[in-house]
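Before I ask anything, let me first share the structure, which is written out below as structure tokens.
The other protein chains are all here in position, but one chain of the complex has been omitted.
Up next, subunit A:
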Amino acid sequence: MNSAMNAVRRGLGSGLVQAFLVVIGLVWVTPLAGLFLSSLRSSQDSASSGWWKVFTSPGQLSFDNYSALLKNAGMTQAFWNTVLISVPATVLVVVLAALAGYAFAWLDFPGREAVFLVVVALLVVPVQIGLLPVAKLFGQLGLFGTIPGVVLFHVAYGLPFAVFLLRNYFAEMPKEMLEAARMDGGSEWRIFTRLVLPVGRPAIASLAIFQFLWVWNDMLVALLFADSSSQPLTVQLQSQIRQFGSNIDVLAPGAFVSLVVPVVVFFAFQKHFVQGVMAGSVK
């Protein structure tokens, strides 16, 4: 009797839980659906009614905004700039951090522990504090307003986390494995490329995805360091936000394009991404 009642109560409870989670899920999807559907409507439609009107008048939907976006030279340039910033910034961080991470884990040099603690401390330094001094420095070096400047800044501020992550991962490698390789007379470079990098692949993948999304999604750094010819999508879109109401036909598809790349990367490599984010907590 009692157990039957408990079962009923549990069944009811799980029904409520399911309903609650479905509602939360809908709340999470709706804003995104709103952006996508808005991106398919003309500016006149967006000015007079909300995106849910498309459910009653599906004729409003068209890809005109997207083809206009393709013809918009500023937008396509900004898209390529985003790629030209994100890819090198990711590759460089991975390479430099793998080298340093290996050295911090397995090579001996004076001050190793102390320097690594400094790197750990740098994990949380806000980029804001670097903006002004680095802008001055880049001004003197002729890097201000260029893609390499933006890339270098991203690399520098991505490094503490990257070195931290890879050093910890490399340090878990069995000592015997490395010693055996050294006994065989392999140079450190050879050991690094033939042994450490392949073993470290999962961590490197997490790092690469995490860093790529971070740089792809950045607006603040590029807002300062990129000029109009080197600015990425986020900055290009941001410049149109003042007339938000009348620019929805540009902003919504632009935002959607800028969001599709990271979301696809996220779904393709979700496991690595989640691991990267989890390792990067307390960053």
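Note that a residue touches a chain if its C-beta (ideal position, glycine included) is under 8 Å from a C-beta of that chain, and two chains touch if they have at least 3 such contacts; residues count from 1.
What we mean here is this: contacts and distances are computed from a predicted model.
The UniProt record for the undisplayed chain lists the protein name "Sugar ABC transporter permease", from the options "Sugar ABC transporter permease", "Solute:sodium symporter small subunit", "RNA polymerase sigma factor" or "Glutathione-dependent formaldehyde dehydrogenase".
If you put the hidden chain back, the residue from A:50, A:139 or A:202 that touches it is A:50.
Contact with the undisplayed chain is limited, among A:75, A:134 or A:147, to A:134. For the options A:83, A:107 or A:180, the residue in contact with the chain missing from this view is A:107. The residue touching the chain not shown here, chosen from A:85, A:159, A:178 or A:226, is A:159. Where subunit A meets the chain that is not shown, the touching residues are 13-14, 17-18, 20-21, 24-25, 28-32, 34-35, 38, 46, 48-52, 96-97, 99-100, 102-104, 107-110, 112, 115, 117-134, 137, 152-153, 155-157, 159-160, 163, 188-189, 192, 213, 216-220, 224, 234, 237-238, 241-242, 244, 248, 251-252, 255-256, 258-259, 262-263, 265-267, 270, 273-274, 277-278, 281-283.
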